[in-house]
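Apart from one protein chain that is not included, each protein chain of the complex appears where it belongs.
What follows is subunit A.
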Amino acid sequence: MGSTCFHTSAAPSSCLLSSTKRSYGLHDLKVGELGQLKVPISRTRKVSKVLAFYGLRSPPYKLDALEPHMSNRTLEMHWGELHRGYVEGLNKQLERNDILYGYTMDELIKATYNNGNPFPEFNNAAQVWNHNFFWDSMHPRGGNMPTLGLLDQIEKDFGSFTNFKEKFVDASLSLFGSGWVWLVLRKREKRLEVVKTCNAINPIVWDDIPIINLDMWEHAYYFDYKNDRAAYVKNFLDHLVSWDVATARIIRAEAFVNLGEPKIPIA
């Protein structure tokens, strides 16, 4: 997933720990997806454990920028503690299991999903991915409507933008327990759909391409809305969702999914 970064404060806060005495120069390191640094194992000279870490990436705005729809307190807890906890948990798990080294985040999620019988690393990996996607899907001056191609596609697949919003709200409110709601581009059906998943599950495990997501775990809204989920979803759609990022994502998705008739020139 190319989460094209729209933020200016790119702080890839990943750290590199190694129990060898050799220090790695920058040319040794590969920058993987989402800005984390990975160390190729083949570069180790000494026989000692190399620890590669995923990093916690900051949202593309300050933690209080989404007030009053999502409070500073929520972001401090949700990003600062929960999201960070998932990253640290994942790093701890990867320490113990070097079969999973060398994967990109997307590959790691699909591998640990194991076709529906997830390994313990899946929850942490998927939640790290989901939350990165979530912060990017929002913007302090979000809401309003998508434009141009994305709006056309939504109108084609849902009938109207209002209809899409209704479906999105319905899915959010009818989700039992913890989970996420997604606007996703289905690869095989070649259409946009609203999908709800439970716990940490992510549409990339089915090879679909997510466009936006919404965290429906209670921790995402409880401080600000208590149990008034309807108000939370409405505020997300009206004031927070970033259609610019969604547009960028669907443009990239068109490299993988043919959404219209290809214009083949006639010789």
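In the analysis below, a residue touches a chain if its C-beta (ideal position, glycine included) is under 8 Å from a C-beta of that chain, and two chains touch if they have at least 3 such contacts; residues count from 1.
To be clear about the criterion, contacts and distances are computed from a predicted model.
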Chain not present in the shown complex, as UniProt names it (candidates "Response regulatory domain-containing protein", "AP complex subunit sigma", "Superoxide dismutase" or "Nuclear pore complex protein Nup85"): "Superoxide dismutase"
Touching residue (missing chain; options A:Asn123, A:Ser137, A:Gln153 or A:Thr247): A:Asn123
Which of A:Ala65, A:Leu82 or A:Val257 contacts the chain that the document leaves out: A:Leu82
Hidden partner interface residues of subunit A, rising order: 77, 81-82, 85, 123, 176-179, 198-200, 217-219, 222-223, 226-227
